[in-house]
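Below you'll find the structure I mean.
Note that one protein chain of the assembly has been removed; the remaining protein chains are unaltered in position.
All chains are identified by letter, namely A and B, in their written order; residue positions are counted from 1 within each chain.
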Amino acid sequence: MPQSRSSSLSSSNPANAPQVRHLKALGDDTWKNKVEKVNAEFFHLTYGTIVAQLCEEYAGDYARVNGELFQIGYNLGVRLIEDFLARTALPRCDTFLKTSEVVSKCAFKIFLNLTPEVAHWNAARDSFDLVFGENPLAEHVELPPGASGQLWFSNVLCGVLRGALEMVQLDCDVEFVSDTLRGDMSTDIRVKLNKVLRDEIPAGED
Amino acid sequence: MPEYFAIVGPGDRPLYESELGRGAWTPEQRELNPFVLHSSLDVIEDLQWQLLPENSDTVSNTGGGEFGGAAQSGAAQGGGGGFLRSHRAKTETDNCYLGRVDHFYGLAVSAYTTYSGLKLLMVHGSGIVDDANCRSFYQEVHELYVKTLMNPFYSAGGSANGSGSGTIGPAPITSRAFDSRVKAIARRHLR
Partner (left out) sequence: MSIEAILIVNKSGGLIYHRDFNNKTSATHLNGNDYLILASTVHSVFAIASQVTPKALKLSPPKIDFTIPYHPYVGVPNPNSSNTSNRRTVSSQKLGSFKGPDFFNGPFTSWNKSGIRQLITDHFTMYIYQSLTGLKFVALGSSVAVLGKNAAVSNEVADNFLRKVYCVYSEYVMKDPFYSLEMPIKSKTFDQSVKSLVDNLL
């Protein structure tokens, strides 16, 4: 994405700079030194084939395909969070702002080597957008004519985020708001915090 | 001068066609172009399986797709056989590019084949094939086609039960992005 835009986005971000830098360093280091990699072509062909097969089986019922992808993602997320925590051992986030930084700088970095921009905070500070400059899931993808405007190709990501955040007691709504595949200017995922499930926080943390 | 470019899949089914270069074809010639191009396919299949001259009596011109290709390449490694114009490969780094393969009343036809049995052909209105530019053009279009194959929504052919018997092959390329990129590559290499 253009440099001018990204800088204007981060300036609207009242994040604690040293903390963010620490998270970024942790994410970079973990990705570089502690994670085995898989072939990118293999990865996006696998995912693409799943989506294409779902589209075929549901005969173009793209709302249903979106739902299935979300469910796949959710099932991934509730498991993947353990992997993430085992790797990073990050402490619980005291603010949602910090959560957003962890998701962007650590989680996406470690699993997909991406650092989506955190942007578009609402006034209540409980909702933000993740703006993706690139999307390894959707590389080389062109949506079939009927799917544009209905299919969220990378909807699995929303499910992953929803499942993973739920396991650390953050009840969030996660959805795509735009996708470059559909001809939008950028690929944005909105994460909205409904509530912190305080009753479910395991004893012994306070 | 205008050019007529087409990609022909296994089973001689056209996947993509486009008019490139400067100028326009006359209406009669425009209708004739696909026939000129398809009449060259036999020549290409002869060339494609052509072995070294001493083995040329064993030339197979069935051109039956990937299975035949695999058998031929095995023969090439085993003995003195050739594979895909390998006698040309001594001087050229790529042996997919076949150069000028046919002509038709002042028109020239050039061709390029891929290892999966795909044929890229072009009718040159000028009757002249500029090998250097043509080769770069074909190579870039080939790369572009590989990227198209990476699109999960593009059917590359074959069915789930594995009966790739020639009735099923790559689907016609309908992507507009592919079309505009081919035209951009043509603008760079063909004039």
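The working rule: a residue touches a chain if its C-beta (ideal position, glycine included) is under 8 Å from a C-beta of that chain, and two chains touch if they have at least 3 such contacts.
Since the structure is predicted, the reported quantities are computational estimates derived from the model, not experimental observations.
Listed by label, the shown chains that the missing chain touches in the whole complex are A. One chain is missing from the display, and on chain A it is touched by residues 33-36, 78-83, 85-87, 89-92, 167-168, 200, 202-206.
Assume only the chains that are shown with their structure count from here on.
Per-chain CA centroids place chain A at a distance of 42 Å from chain B.
By the touch criterion given at the top, residues 41, 44-45, 47-49, 51-52, 55, 139-144, 147 of chain A touch chain B in their complex.
Partner chain A is touched in their complex by these residues of chain B: 147-148, 150-154, 175, 177.
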